[in-house]
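With one protein chain removed, the remaining protein chains of the complex are shown where they sit.
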Amino acid sequence: MSIDRATIDYVARLARLALTDEERALLTRQLMDILAHFSMLQALDTGAVEPTSDVVGLANVVRDDVPGPCLPRDAVLEAAPEAEAGYVKVPAVIEAESEP
Amino acid sequence: MTPRAAPSGYEIVIGLEIHVQLRTQSKMFCACPTTFGAPPNTQTCPVCLGLPGSLPVLNARAVELGLRTAAALECQIHTRSRFHRKNYYYPDLPKNYQITQYEYKVHPPLATQGGLDLPGEQGEARRVHIRRVHLEEDTARLVHAETGVAPGHSLIDFNRAGVPLMEVVTEPDLRSPSGARLFLGRLRALLQAIEVSTGRMEEGSLRCDANISLRSPGGALGVRTEVKNMNSLRSVERALAYEAARQQAILERGDPVGQETRHWDERRAVTFASRTKEEAQDYRYFPEPDLVPLVVSEGAAAEIRASLPELPEARRRRYVDAYGLPAHDAALMTSSQAMAAFFEETVRRHPHPTGWSETSPGTSTAKVGSWRTCRSPRPIWPSCSTLWTRGRSAAGRPRRSCRRCSTPDACRARSSPPGVSVRSAIRAS
Partner (left out) sequence: MGAALDRVTRLEPALHAFLHLTADEARQEARGWDGRYARKGSALPPLAGLPVALKDNLCTRGLPTTAGSRILEGWIPPYDATVVERLRAAGAIILGKTNLDEFAMGSSTENSAFGPTRNPWDPTRVPGGSIRQPAGFCGVVGFKPTYGRVSRYGLIAFASSLDQIGPITRTVADAALLFGVLAGRDALDSTTADAPMPDLSAVLNGGVRGLRIGLPREAFGEGLRDEVRGAVTAAAETLRDLGATLVDIALPAIAYALPTYYLIATSEASTNLARYDGVQYGLRVPAAGLYEMYTQTRAQGFGAEVKRRIMLGTYALSAGYYEGFFLKAQRVRTRIRQEFEAAFASADLVLMPTSPTVAFPFGEKTADPLQMYLADVYTIPVNLAGLPGVSIPCGLAGGLPVGLQLIGRALDDETVLRAAHAYERATEWHTYRPRGTGEPGTGNVGTGGAQR
């Protein structure tokens, strides 16, 4: 199975990972090897089998609508790399950088 | 409502996506309070902040309210539904995925295939089909550079993150901007009647996005645009009217309409293309492994349907049939819980009114403003339950008395819950 550069770049973009050229080359090769190995799954017939979508067999686990204690604001803002006036601060989206 | 064909012969096709904040005390997946207006970042916890190690636990009341809505919209409630992760990156999304319900053939959302009837212009009912009703969590609130704070940056308030949200999606059954507005108003009244939401668009408890396209009657669906940032019923109508006209102008030139997201600018009264280029998103939906399925038995669904209060549409018919209320007034009286409560209290006080004065055609709740009861010392009508408007009399003077009493300035305006004002009016007279 082959993965081309455009696909690696697309996946890296979805995952918000900036890759160096070496990383891109290495990851491409490694992912191809891994996926080639994993393609053995196709040999197993699972036509009649449902995908596992929950392990515990529970349903309707809910909580009552009762408000509870919150974290103090300081606890939230202290951990933030940048904060201002009670808000967490991040750089704004720049138009150009969201081009694929 | 007959489709209003634009002069050039195009038919407008509109579908709505409505996000409703549910009236719960606590958030969707954690116990943080949902009260509006608290100082930023004072209503958060590890779960709604998406801190490492946190896990969601579903709010029972949010489920109940979602089911109630599904029942009121005559939807098929699915016996088994699941939550999914919708993956994308944005600073208002703490985990960079939103827990929602995806419409997936193996795992349906909470409810699908319902409808709400709208009266047509000639009185016939037109049904707007509801494609789905599902539950999800709200995002945090971003304060952007435009407001002048921290230029080049965004500020994040996580109080809203995790507030329970219900999404109602219609089929593209609406045929005019005014129809869309009417539908939204009806839906809001319904949601208020079943106590699911306060429906306050200005507070963000009801938000609406629209998809709109034009087509030749009987032809294929045209390219649609998504319109966002419409913050009131009036904006919805104005924005869609603008967008329909914009698309029509493009088509008449022979150009194709671009599929894009457009934002409504209330001040300039235009829609503009979103500044950031919208790419087709690969949300990589998959079932949320930290939550277990929701099972709603036939019996439970039936119980929810049976427990619904009188819905606005049924109430409207009852006011017309039982009290002979004119159609327009009946619509007005059922447009909100407050209106209906006022009317019911009036009727309770005066079970045999000698008649009803009609509001003038075109009166809308927006024009009514706060409740005013005629306090003329010699009211002609025992209860003067007429709603009267903020408008001006023929002589150009501000109205303070109901049209029948017409004793200028003898009435004192009182804005208070309708029931109370009626009682005080009766006591005073």
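The chains carry the letters A and B, assigned in the order they are written, with residues numbered from 1 in each.
Note that in this section contacts are C-beta pairs under 8 Å (C-beta built on N, C-alpha and C of every residue); 3 or more make two chains touch, one makes a residue touch a chain.
This one's a predicted model, so the numbers in the text were calculated from it and none came from an experiment.
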item: Interface with the undisplayed chain - residues on chain B; value: 46, 49-58, 85, 87, 89, 91, 94-97, 152, 154, 156, 282, 284, 286, 289-292
item: On chain A, residues whose C-beta touches the chain left out of the figure; value: 7-8, 10-12, 14-19, 23, 27, 30-31, 33-35, 37-38, 40-42, 44, 46, 49-56, 58, 61, 63, 71, 75-76, 79-82, 88, 90-94, 97-98
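To be clear about the criterion, only the chains that are shown with their structure count from here on.
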item: Where chain A and chain B are represented by their mean Cα positions, the distance between them in whole Å; value: 33
item: Contact set on chain A toward chain B in their complex; value: 14, 16, 51, 53-54, 56, 58-71, 73, 76-77, 84-93, 95, 98-100
item: Residues of chain B that touch chain A when the two form their complex; value: 24-26, 30-34, 39-46, 49, 57-63, 80, 82, 87, 89, 91, 106-107, 143-145, 149-150, 152-158, 275-277, 279, 282, 284, 287, 289, 291-295
